[in-house]
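Note that one protein chain is taken out, while the other chains of the complex remain in position.
Naming follows writing order (A and B), and every chain is counted from residue 1.
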Amino acid sequence: MKNHRHKWILWGAGAIFAAVFPHVFGIYYANFFVAFAIFSLYAVTLNLLLGYMGVLSFGHAMFFGTGAYATAIALTHIPGFPLLPAILVGGLSGGLLALILSPLLVRVSGTAFAMLTLAFGQLIFVIALKYREVTGGEDGIGGYSIPPLNIPGVVSIDMTDKINFYYFAIAVIAVCLFILWFYTKTPFGNLVVGIRDNAMRIDYLGFKLPQIKAVNLIVCGAFAGIAGSVHALLMKLVSTVGVLDISASFTPILMAYIGGVGSFFGPIIGSGVLHLLEDLVIRFTDRIGLVNGAIFILVVLYAPMGLVGLFGEAKAKWFHKGKVS
Amino acid sequence: MNILETKELHHDFSGLQVIFGIDLQVKEGERHAIIGPNGAGKTTLFNLITGTYRPSRGQIFFKGQDVTGARPHELTRMGMGRSFQITSTFNRLTTFQNIRLAILSKKGIRFQLFRKVDKMQDITKETDEVLKRINLDRERDMPAGVLSYGKHRSLEISLALATDPDLIMLDEPTAGMSRDETHHAVDLIRRLTKGKTLVIIEHDMDVVFSLADRITVLHYGQILATGPPAEIRQNQAVKDAYLGELGS
Partner (left out) sequence: MSPTTVLYVAQAVHGLAYGMLLFLVASGLTMIFGMMGILNIAHASFAMLSAYFCYQVLLMTENFWVALLIAPVVAGICGILTERFLLRTVHKQGHLAELLITVGIMMVILEAVKVGWGAESLVVKIPPSLSGLVNFAGLTYPIYRLFVIGLSVVILGIMALILFKTRLGKIVRAAVSDADMVSALGINTPLVFMLVFGIGIWLAGVAGAVAAPLLTVFPGMADQLGMDAFVVVVVGGFGSLGGAFIVALFLGELNAYGIQFIPRLAPVLMFAFMAIVLAFKPMGLFGERE
């Protein structure tokens, strides 16, 4: 039970840290923290496919981007569109895209799955570029403002205040992460991991493989869409750059791997590390991509279970040493 | 009643014919062994019956229903269980988690998204009971991938049995086992298939003769002979096919 208390203390400390963060570190870093949180959620959804189901989604940006664009379009074209539905729209769009693609996606795994998602990701990217009337083409969609958080009859919180937005965004993402964490602990979550280890046996145990894969895909697509939505609100501008392009698909892969694909929290750690790294490196050079790429290669070569894996190994060695002496 | 029956079962792989018209009958409650030289088509026959392949011709009846072309998960839900010649478990999951998946399936818990699986006490209890019965309770929290060969094979067989099927199909369950391990495995199989129907592919003749009520001999994709062990032992054609492999 000591373990439980440790966990609660850790989470409590984390919550307090997040609560005072903007007051201690300022607005710039508050936005930075929100970006970290957005990509944490995004990377976690990628890992629910990679670490948990064993498939590499190479075009994951299509869900992120669809959510971002959906929110931007809703806020631009429908005056007075409320805040929470704007985010919901993003989530639904991501989930809907996954639903539409699932009949094809559940038929393949491994390299074929990676290629298929790459193809679809590129397809959506090209569509966003070419259909300017809807997506604004290369310029994207901008100029919308964040609607206030309205609980009718109770309160209306102005979201153009960056501190308010910070709390709102962090709360939304924390809730999403909790839901996804719980999801991995359910019997269904166990099935998904089973698919990673031995898809054929899952079939033979009496489970309908395509349906399970589809549900997991839709969950991942929906929550990636929500991450995209919050991103759209944070940036107040949505274009293909960093949202639908190939680097937007690779970033979560990087984060998940560096943090550790074998754990739920790995991608979150990866997101933190990568954001901090970028903040640091950008003072010296523009070439953050080179640093990221090099680190990624090193991780794949020498630490495939990421930071969480390394930490686990270190802990095991430490405990072993303790016992022996 | 025949719990399992095939009629004129044929199968080919892109034109290469491997099963040439098999009429197999398995009586409910019996222990039926399928033997034959390598390449005779035993595993292919299994794959046809359990839904891995769709037969190119012929029909399969399970519990009186036409299940030709049914998928593995459908057959499992109807009460069939199958183990594999090459151990096929969830290697990164613990022994406990492996069996638990089977128990979840047995109880029809498939799309449960609202409870933590570790907190489902009845599931945990039942899984632990199964582990005890198959002698893997001490290895409960070890990843399946690190189990010793014999125990791993035990888990393999148990995964097929844990969904509580009425027809159990085991493909060379004792492959690669030592004398002792084989002994334990046969004991386990006999215990856990009491009152059920067992169809077993085996090369180890001691196992066959100690378990089987009836034996079907397969050769070049066709049934050479079917009958009780004593009859098969005397069958000249079978002896010729095996060239003295049968023990006396």
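Keep in mind that, in the parts below, a contact is a pair of C-beta atoms (placed from the backbone, for glycine too) under 8 Å apart; a residue touches a chain by one contact, two chains touch by 3 or more.
Keep in mind that what you see is a predicted model, and the values were worked out from it rather than measured.
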For the chain not depicted, the shown chains it touches: A
Residue of A:Gly12, A:Gly26 or A:Gly289 touching the missing chain in the full complex: A:Gly289
Among A:Ala119, A:Ala171 or A:Met200, which residue is in touch with the absent chain? A:Ala119
The one of A:Phe81, A:Phe182 or A:Phe250 in touch with the missing chain is A:Phe250
Per the touch rule stated above, chain A touches the missing chain via residues 56, 103-105, 107-108, 110-112, 114-116, 118-120, 122-123, 126-127, 130-131, 246, 250, 253, 257, 287, 289-290, 292-294, 296-297, 300-301, 304
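We adopt the following convention: only the chains that are shown with their structure count from here on.
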State, to the nearest whole Å, the distance from the C-alpha centre of chain A to the C-alpha centre of chain B. 43
Okay, in this complex, where on chain B does chain A touch? 50, 71-73, 76-77, 82, 88-93, 97, 100-102, 104-106, 109-118, 120, 123, 159, 163
In the complex, go through chain A and note every residue touching chain B. 182-183, 185-191, 193-194, 196-198, 200-209, 212, 215
